[in-house]
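Taking it in order: structure first as structure tokens, then the write-up.
For this depiction, one protein chain was excluded, whereas all remaining protein chains were kept in their positions.
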Amino acid sequence: MAENIYKPYLMKIGSIVEETPDVRTFRLIFKNPEDAEKFSFKAGQFGEYSVFGEGESTFCIASSPTRKEYIECTFRKAGRVTNALANLEVGDTVGFRGPYGNTFPIEQWEGKNLLYIAGGIALPPMRCVIWNTIDLRHKYKDITIVYGARTVGDLVYKQELKEWSERPDIKMITTVDPGGQTPDWKGETGFVPMVLEKAAPSSENCIAILCGPPVMIKFTMPVLKKLGFQDKDIYTTLENRMKCGFGKCGRCNVGKVFVCKDGPVFSYEQILSLPEEY
Amino acid sequence: METIRKLIRKQSLEKLYNNLAANRKVYAPVIAADKKAEYKYNPGFADVTFDHIRSTLSVKNIVFPKVENLFFYENSKTESTITDIDLDKIPEVVLWGAHPCDNAAFDTLRSIFCWDTKDEFFSRRLEKLTVIGLGCHSSDEYCFCTSVGLSPSSSRGSDILLTKLQTGDYQAEILTAKGNEIVSSFPDLFEPLTDEKVDITEVKQKFSHKQVTEKLAGAFEHEFWIANSLRCIGCGACAYVCPTCACFDIQDETKGKNGKRYRSWDSCGFGLFTLHTSGHNPRHVQSQRWRQRIMHKFSYMPDRNESLGCVGCGRCSSGCPVDMNIAEQLEALQNI
Amino acid sequence: MSDFEPKIVAFVCNWCTYAGADLTGTSRIKYASNVKIIRFPCTGRIDFMLLLKAFSNGADGIIVSGCHPNDCHYTSGNFHAKRRWIMFKELMDFMGIDMSRITFSWVSAAEGARWAEVVNTTVTRIRELGPYVSYKELVNKSVEEEVKNG
Partner (left out) sequence: MDNLILRAKELLENKTVQVVIGYEAGPTGVVRPAFISDPANADSLIYDERCVQNLAVYLTKPEVKHLGRIAIVSSLPVMRSIMMLISEQQISYDEIVVLGISADGVLLDIADLSVMQGYIDKSDLSNPVKYKELLAELKKLTPAEKFEYWQKELSKCIKCYACRQACPMCYCTRCTVEVNQPQWISVQSNAHGNMEWHILRAMHLAGRCISCGECGRACPVGIPCHLLTMHLTDQVYNYFKVYAGTSEKMNSVMSTYEPNDKESFIV
């Protein structure tokens, strides 16, 4: 029988990291080794994660495709499925369908400087491509990461932030919103756009990858433009509610563009051509 | 295959129907208690109507049931197992006496369910379906098939198309191998066609769908949408009666340890259809949802699925509680 | 039918009937063990949907019980509940759904013996009525209909 496209892989939770009080990262291991063998994905793609009995929820694969033994996902407790996911323990089963969607064009970026800008829970969809390019470090020139969250407690991947900031080949800027700092906070204090403006990375031969809440995007875009970035050199991801993941259920389209098929990765140039339906 | 035309007499139709209904599921229209047409499985031939204009619901449920199980699961504390649906159990169905608009809709649905990735549930059901269509000898003011590239005698989607002759007998156009199989199983019932005067209704063309598609390309921000959707109350009636609407929801339902994941009809007209968990809703007012409905059918689908998302059956308009008349709106859109 | 053991779900309020049921136990009064008690803060909190959920999950009978009128811990919760059940009963009757499978009663914290009596009479009555076949059929019909996809 041909494949049931709605049938998820069964995954075992290998480990759980509590990133913040309401954000968790799961490491998921294929229960069936054959599935693991067959499975491959690229940076930027997403999947449908399910708790049987509660339903499915969409988020990006947060681990790098260069690490083949597992996939990781990071989610915030928000609705029915993510609440159910958060109640699971190591060893429990979840479902995973994917990978779906397009990818960050990292091959095209080879030989360029990369500027990653993320806010809050938007680092996970970017983490995949960050690790992907770090693992292929020799192909890229300078890598700069600007990451901000409301408070120190809201920063995700604290271990990795530390690791990245300690690497000599990555310029890491972490910031928290004013008032969100703790006494021993050593990073920047200020909103992402301001911090970015202060750091003023060169737009010369540089690709900017931007993910964050709409308000952050809104204020960061002018800064990027001021720094000289062109629309086609800025990438971001869109999120819309979706059910199927392959362009049938009719939810995620922005105009005629399916976020699940043509996205989630879009250049800012593409975004400008889309109607405002996201 | 090349189309073959034959004659089938009225009394032979009954024999054909009874023979088919004897050992398979035949889905045929009858007149219900409320005087409206509805499709039923294997009704008696005497109850089958040949004169209905449109049934309240379309016949898309044969290939896209209002609830379709995707798989079953069983949960223990830490384990879950999945059991597949046995798609081989999908029964063979003969759709009897459905009109050209409804039959053409199967093609449209295929363009949604089988673009890019193939939906096995849909396509297996479609494989098991044989369509004996019936050309329309009556129509009403809601019909607009001629405006969307079809006609009361279109054969698209039919395996056999029956058309009433002025003599009261029927012409049978045998269009596909599936149709031919039926005809060759009952050779005595089909005769050579002599008289070709058919009784076909006329449906006036109301707009040009090509022009509508062209206009829509630049009409996303047009004030038309707000002005013409104020009276829409945001129910899902139009989508649910539509033969080509295919938006769906996926849900889980568990009793004890066992449960199933299923998909069920959904409608882009519902306010919460696109609502994010964060509370953000990309289509937060009805005008945006109405625009999505029209745009999807007449702009996005021609662009992405190479098919028009409308067959002109008029159900959405006749079923609408507030007379959101789609043909009227498209006519207006053509001229904006 | 003789080996039919009815499944009864009891929705009771915390302050009166639940305490009453406790008293039944501490008073060593025996009563039918078919009942599964679900404790609520107040009868006013017992939504009619919960009763339907109980039936759809296989209950053959339901008991709803709380403080006597005027004795509500929250002053008026059971008065609100009264109005709800008046309307619910009228609607169920109108739709032909069997209300004799639902026992409504008021049992106070001091009425241990009365609780036993309420449960026992309910169990006896449901035993006579037999399993709630028509509701189960309804729930299963959904499943069958899907299989048939008619």
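Residue numbering begins at 1 within each chain, and the chains themselves are lettered A, B and C in the order written.
In the analysis below, a residue touches a chain if its C-beta (ideal position, glycine included) is under 8 Å from a C-beta of that chain, and two chains touch if they have at least 3 such contacts.
All of these numbers come straight from a predicted model, not from anything done at the bench.
Undergrad: Which of the chains on display does the removed chain touch in the whole complex?
TA: For the complete complex, the undisplayed chain touches A, B, C.
Undergrad: Which candidate, B:39, B:190, B:262 or B:300, sits in contact with the chain we can't see?
TA: Per the contact definition at the top, the residue touching the missing chain is B:262.
Undergrad: If you put the missing chain back, which residues of subunit B would it touch?
TA: These residues of subunit B touch the chain that is not shown: 34, 36, 56-57, 66-67, 141-142, 226, 230-231, 233-237, 239-241, 249, 251, 253, 262, 264-265, 267, 270-272, 285-287, 317, 319-323, 325, 328.
Undergrad: Considering the whole complex, not just the chains shown, which residues of subunit A touch the missing one?
TA: 55, 79-80, 83
Undergrad: Write the list of subunit C residues that the hidden chain touches.
TA: 48-49, 52-53, 56, 69-70, 76, 79-80, 82-100, 104-105, 134, 138-139, 141-142, 145-146
By our rule, only the chains that are shown with their structure count from here on.
Undergrad: Using mean Cα positions as chain centres, tell me which chain lies farthest from subunit A.
TA: C
Undergrad: Could you grab the centroid distance between subunit A and subunit B? Build each centroid from C-alpha atoms only and quote it in angstrom.
TA: Taking the average C-alpha coordinate of subunit A and of subunit B, the gap between them is 40 Å.
Undergrad: Measure off the straight-line distance from the CA centroid of subunit B to the CA centroid of subunit C, and report it in whole Å.
TA: 45
Undergrad: Of all residues in subunit C, which are in touch with two or more distinct other chains?
TA: Residues of subunit C never touch two or more of the other chains.
Undergrad: If a residue has to touch 2 or more other chains to count, which residues of subunit B qualify?
TA: In subunit B, no residue touches two or more other chains.
Undergrad: What residues of subunit B sit close enough to touch subunit A in their complex?
TA: That would be residues 70-71, 73, 75, 78-82, 84-85, 87-88, 112-113, 115-121, 220-221, 246-252, 254, 259, 261, 263, 266, 268, 273-278, 280, 282-283, 288, 292, 295-296, 299-300, 303-304 of subunit B.
Undergrad: How about subunit A: which of its residues touch subunit B in the complex?
TA: That would be residues 1-8, 10, 50, 52-56, 78-79, 82, 89, 91-93, 95, 214, 239-241, 243-244, 246-256, 258, 261, 275, 277-278 of subunit A.
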